[in-house]
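Right, I'll just put the structure down here and ask away after.
Note that one protein chain of the assembly has been removed; the remaining protein chains are unaltered in position.
After this line comes subunit A, so read on.
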């Protein structure tokens, strides 16, 4: 299994896009850190640090694209056969791709958090203390980490859908489109969702609500009464939906002719 994960990671590291997107993300964080230093009223340093200098949405887009292509490129380049007719079972091949994407997501979060800390140290050494309280008993730093963790989980909910669609359609355009729409959908339909949840309590358990997990951690006082959900319920809902979508994808992948 680890051989397969290593091979998937090898492919990722050999893609120019991996390094171009890394450079781009670092650039974005640096730009927003400077903007925050020059215009602290507009780009509030504490908020900007918490948002990892605007890197999370970019990570989401990167990961949606990477997840779609890790499956569809094998069909596009005709390499799926080669990947499958080895001693490894289909399940192992698919799980290795999940793990490679999991570690890749981890890479982005660790890297962007590291750059954010570096920017803080270089540009806000005396003007921002990340250990100061940020409400709910958390410091700016721990709150940033909590939002990152929630964002990681809800991103994986989207990625599990992208994995499933890439598997079904063998087409990255369809999978990426649905992933990106899914990313925006939660914010677009929040109003409709709250109306539905206020009318039928069970409606809160739909997957779109689960994608609001990081937003709820950022603004707990606002989202908790609207969605009638606690943080742990959101976490549980995310994990269950991730398992369901990955499970369906696993079944489809095992059954299909290549």
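Note that a contact is a pair of C-beta atoms (placed from the backbone, for glycine too) under 8 Å apart; a residue touches a chain by one contact, two chains touch by 3 or more; residues count from 1.
Operating definition for what follows: contacts and distances are computed from a predicted model.
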>> Looking at what's absent rather than what's present, what does UniProt name the missing chain, "ABC transmembrane type-2 domain-containing protein", "EfeO-type cupredoxin-like domain-containing protein", "ABC transporter ATP-binding protein" or "Transketolase, C-terminal subunit"?
In response: "ABC transporter ATP-binding protein"
>> Considering the complete complex, identify which of A:47, A:132, A:230 or A:254 is in touch with the unshown chain.
In response: A:254
>> Given that one chain is not shown, which residue among A:27, A:91, A:114 or A:247 touches it?
In response: A:91
>> Considering the whole complex, not just the chains shown, which residues of subunit A touch the missing one?
In response: 3, 7, 10-11, 14-16, 73-74, 77-82, 84-87, 89-91, 254-255, 257-258
